[in-house]
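Missing here: one protein chain of the complex. Every other protein chain is in place.
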């Protein structure tokens, strides 16, 4: 079993293809069709195009702050290939490709970063939670959902995400501890992209790696090359099989790199070197998967054309978000409660009176 | 080094004498004089007598709720023998013997449980923090003090305590993580007395033991027989040497048993068996140390007489607490701020007016 | 029934009636809670529905959010008022916001119960009245009953509410008041105050354990010829403005009685409401009979901090004589 072979206490890491797309562990290569591989690559490409465009929309002043996820696509698309319709996704905020795989649309994501809560009202993804901003607080939610699943004797699994920095929050440890005690079907993924804004992992913790934190909670943990699509695919297959068959939670550390800025407000040149960035570029997940496909001769598409097609799709989604129903006063008040208190109704009315006064005044 | 030999991942436990007081690991027997051993036993006996009397004062209705520590004395007195005057103690609430060793008096402890904050104003123990009630919150304080020590390039060490249940709180993990990153001189002891009120350790966490949680924070951890005075003495010697020489924090799990109730309001028969209690009685730390001394022929005192003497001492301390200056209105107000706001002064005055009115009324 | 029994009965009824209800927290399972509020429920409904959790309030509440949005109706216990704070971030960032954040896609039908208040000679952090903190948080409803009957009816309403509820139980009167309470199911609406005694000279607003103290003060007031209208708030957020307005239009005088520290409190809010709703009727400055802006002292100091009937009477008299 991979969870035994890749013991995080010994700082081992699961890796199936190298930076040049060559298979280094053929014995571990997952069962996966060529078609699936090609489609996965396309999904990663789509995620990347969408991300680049999001950054550029923000630059154009058409969107507020946005956190890019360039470089982390293998994790998302591998999970997207394993996660089932009835499985739950409890995201942090950098899992766009996986959210798309679950039915969230770029329009919704743009709407959210455009400052409209309707962007969290995923119409076709009832089992995806909104993006979670207060770091770490999402993990107990995942565990609670896991409890519901177990309570109802279902075979669903919860996928949940956190960053390397997030592992320092108390909620991270509390959630993993509850998951261990309750033996709930939750797959925790730490996207270790090396930084929490400007703070490197070495300032975040003194543990040998992040996967090893699983030991404190008595759950299996494994460190994986997060830029290796096949390694991530394998680990998600094994982890979801584990969770789905009642064997409890799993902690995955996916080693990756945040190629972009923390958000569009951040300037990484203040805290990391060009050399470091260049080195990580060598293990870019798209590059590696493409190389693999080329070696195998299964890549037949024209990437530039694909890019153009995706750009148009993303553009349309963005326009749809821009042209979304204008934000109304109802949007401020009407979702606060299932049963709105009278006080709140009155506050709304009073504000409407002010608006009327204001209208008359002009 | 013991931290390597007793690897918590393999669930090893440091133990030097057995339940019959026989040395099972002569190679690890610490350097310690016979006198020190005898004095340590006396201190343990004193702690036990004080504890029994506290319970009985509470039963007599002369004191409010009190948390007994019977069975955990070896941990406290071993630490008391290693801790230095300039070292800090950041307690939870069951470390009475160690607090006494640092200069706290039973009078102060009684005063506290009698409902007077002056019981935390330790006159002769400037480096002992008050008892800490909100579980886990004391550990970050210990780490902060550790930071001060390191910042000032001192050689002091911080001893801090938590229970098995407390390891589930977020603050436990956050504090240990900070300690690992900052490499501060803090010795964390988990007094694993098997229960958090009624909840057994098995419901608290799924980890193989509690010492192993150190792995998550990259600090040395060790599981020790907490009812074995010599094991605790050795581990505190090694841990404080480690911390004092700039090698950073250590996590100790001291395996013990809370022989009494959680507090005087608790009834353990509701959640554990007489058999379990009887079994743990066999490893009573006083019994074991006494046996050791008897084998070695160094115990020459009359225990009954000692008990009587200690009882008198404790009784006197209790009377001193009972006869402490009556609680005044000043005690409510005057310690809130170094610089008291006018508002608060006014509230106090208004209350005094009420008291005057009340006085006139009678 | 005592209040402890009434709450137990409410949980029992909802556990029996609705398979989605689960009850958990520290020590609530095997021993039935440190106050025995959940006694017998694990035996009756099994350890999957009534259980002990690890000692971590943030995760207790946080897992509750996950359960609630996936269809369960968790009723979680914080062992004491002062130990609800480790969960504060989950409460303010998620419990209260998930419905709004998801535009109604997810509901959080969750109850967070805890014993609150002083007067039982407890150790530090066991005597707090944090209603103002929770009532300031939009998205929550906050309840504090004053009798066994109300506790039962309000708790059933809280469990049935699709909005999250903070349910504060006045521990001081957990067993101090006995009352006939029907063992049948009944509910009491959230957000409605109750006029306990009608009167004409002054309106006294209180809740929880302070109601009994007010009633004692009213005996003194009666002797002094003062007619007090006593309102039990029952729900602290949303406050029933209507009941307060009607009363103040009659009496023109307001005294708020609560244990908590007085600044930025339920007392402040009630005075603001009195001004907004009945300014022209006010004949005397509303008064706050509340805790000092100090930490509630340990047992020996409670005699100063806790609100006594005499002190309430003193303030009532001042208000009426103004």
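Remarks
Should a chain be cited, it is by its letter among A, B and C, assigned in written order, with residues numbered from 1 in that chain.
The definition used in the following text is that contacts are C-beta pairs under 8 Å (C-beta built on N, C-alpha and C of every residue); 3 or more make two chains touch, one makes a residue touch a chain.
In this text the structure is predicted, and so the values were computed from the model without any measurement.
Shown chains touched by the missing chain in the whole complex: A, B, C.
From the options B:4, B:35, B:304 or B:342, the residue with contact to the chain not on display is B:342. Which of A:205, A:240, A:256 or A:283 touches the hidden chain is settled by the complete complex: it is A:205. The residue touching the chain not shown here, chosen from B:137, B:183 or B:240, is B:137. Note on the undisplayed chain: of the listed residues C:39, C:162, C:293 or C:310, the one touching it is C:293. Mapped onto subunit B, the interface with the missing chain covers residues 88, 90, 117-118, 120-122, 126, 129-130, 134, 137, 139-149, 151-152, 170-171, 174-175, 177-178, 181, 335-339, 341-344. Residues of subunit A in contact with the chain left out of this view: 64-65, 112-117, 133-136, 165-166, 168-171, 196-199, 203-205, 265-266, 270-271, 327, 329, 331-333, 336, 341, 343-344, 347-348, 351, 354, 357-358. Mapped onto subunit C, contacts with the missing chain fall at residues 82, 85-86, 88-89, 92-93, 96-97, 100-101, 124-125, 132-133, 135-139, 237, 239, 261, 263-269, 271-272, 275-276, 279, 282, 284-288, 292-295.
Keep this in mind: only the chains that are shown with their structure count from here on.
Of all chains, the one whose mean C-alpha position sits at the greatest distance from that of subunit B is A.
In whole angstrom, the spacing between the mean C-alpha positions of subunit A and subunit C is 40. Shown for subunit A are the residues that touch two or more other chains, namely 170-171, 174, 177, 181.
Among all residues of subunit C, those that touch two or more other chains are 53-54, 56, 58-59.
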